[in-house]
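Excluded from the complex is one protein chain; the other protein chains are retained at their positions.
Take a look at chain A:
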Amino acid sequence: MSIFRNILTKSTSQLKTFSRLSTQVRKCSNISESSLPDKGQDELIDFEVSTKEMKYVERLMPQLTVPEVPKHSSYPTPSGWVPPREEALSLPYQVRRTKNHMLPVYHEQTHQNRHCVHIRKVEGDIWALEAALKEHLQQLYPEKQLASQVHEVARSIRIKGHYIHDVADFLISKGF
């Protein structure tokens, strides 16, 4: 809302935009001022006012809030997006979607070879989710050692390794 207020108050006056620079006539001490032509004001250019094309201006204005996702006939959508299911809320833990309707699962990389999966916005029993994730990943990769971190205050889990897609598939299968 504050953006709209700024837009409305910042508009400059109409008259200033279409004007030429005022002519600077050099005044000489020999002449009296009354003989000089009175040209103090700026020259104004003729303009016309129109409202026909305002629809194009309105089209160029951004949406201030993230729109609701339109209903699709089948999921996943062509880009691979899947909506969250209501059954997931009955589980002991929940992973909320971000404001852009995406899963809050991120790949973090430091020191060129340190890869982590970062799961944010975890609600409920975070330790149960961590245990479930580790069990799932261990089944997929039996010979790998899994290191993980639970940050209760930040409501996030970090798992060391290249498991972002596996984690995302697991969460989608749960309905988050």
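A few points about this structure:
As a convention for this text, a residue touches a chain if its C-beta (ideal position, glycine included) is under 8 Å from a C-beta of that chain, and two chains touch if they have at least 3 such contacts; residues count from 1.
Keep this in mind: contacts and distances are computed from a predicted model.
Per UniProt, the protein behind the absent chain is "Large ribosomal subunit protein uL15m"; the candidates were "Trafficking protein particle complex subunit", "Guanine nucleotide-binding protein subunit beta", "Large ribosomal subunit protein uL15m" or "RNA polymerase Rpb7-like N-terminal domain-containing protein".
Residue in contact with the omitted chain (choice from A:His72, A:Arg85, A:His107 or A:His162): A:His72. Seen from chain A, the chain kept out of the figure touches residues 3, 6-14, 17-18, 23, 25-26, 28, 30-31, 35-37, 45-57, 59-63, 66-70, 72, 77-81, 100-101.
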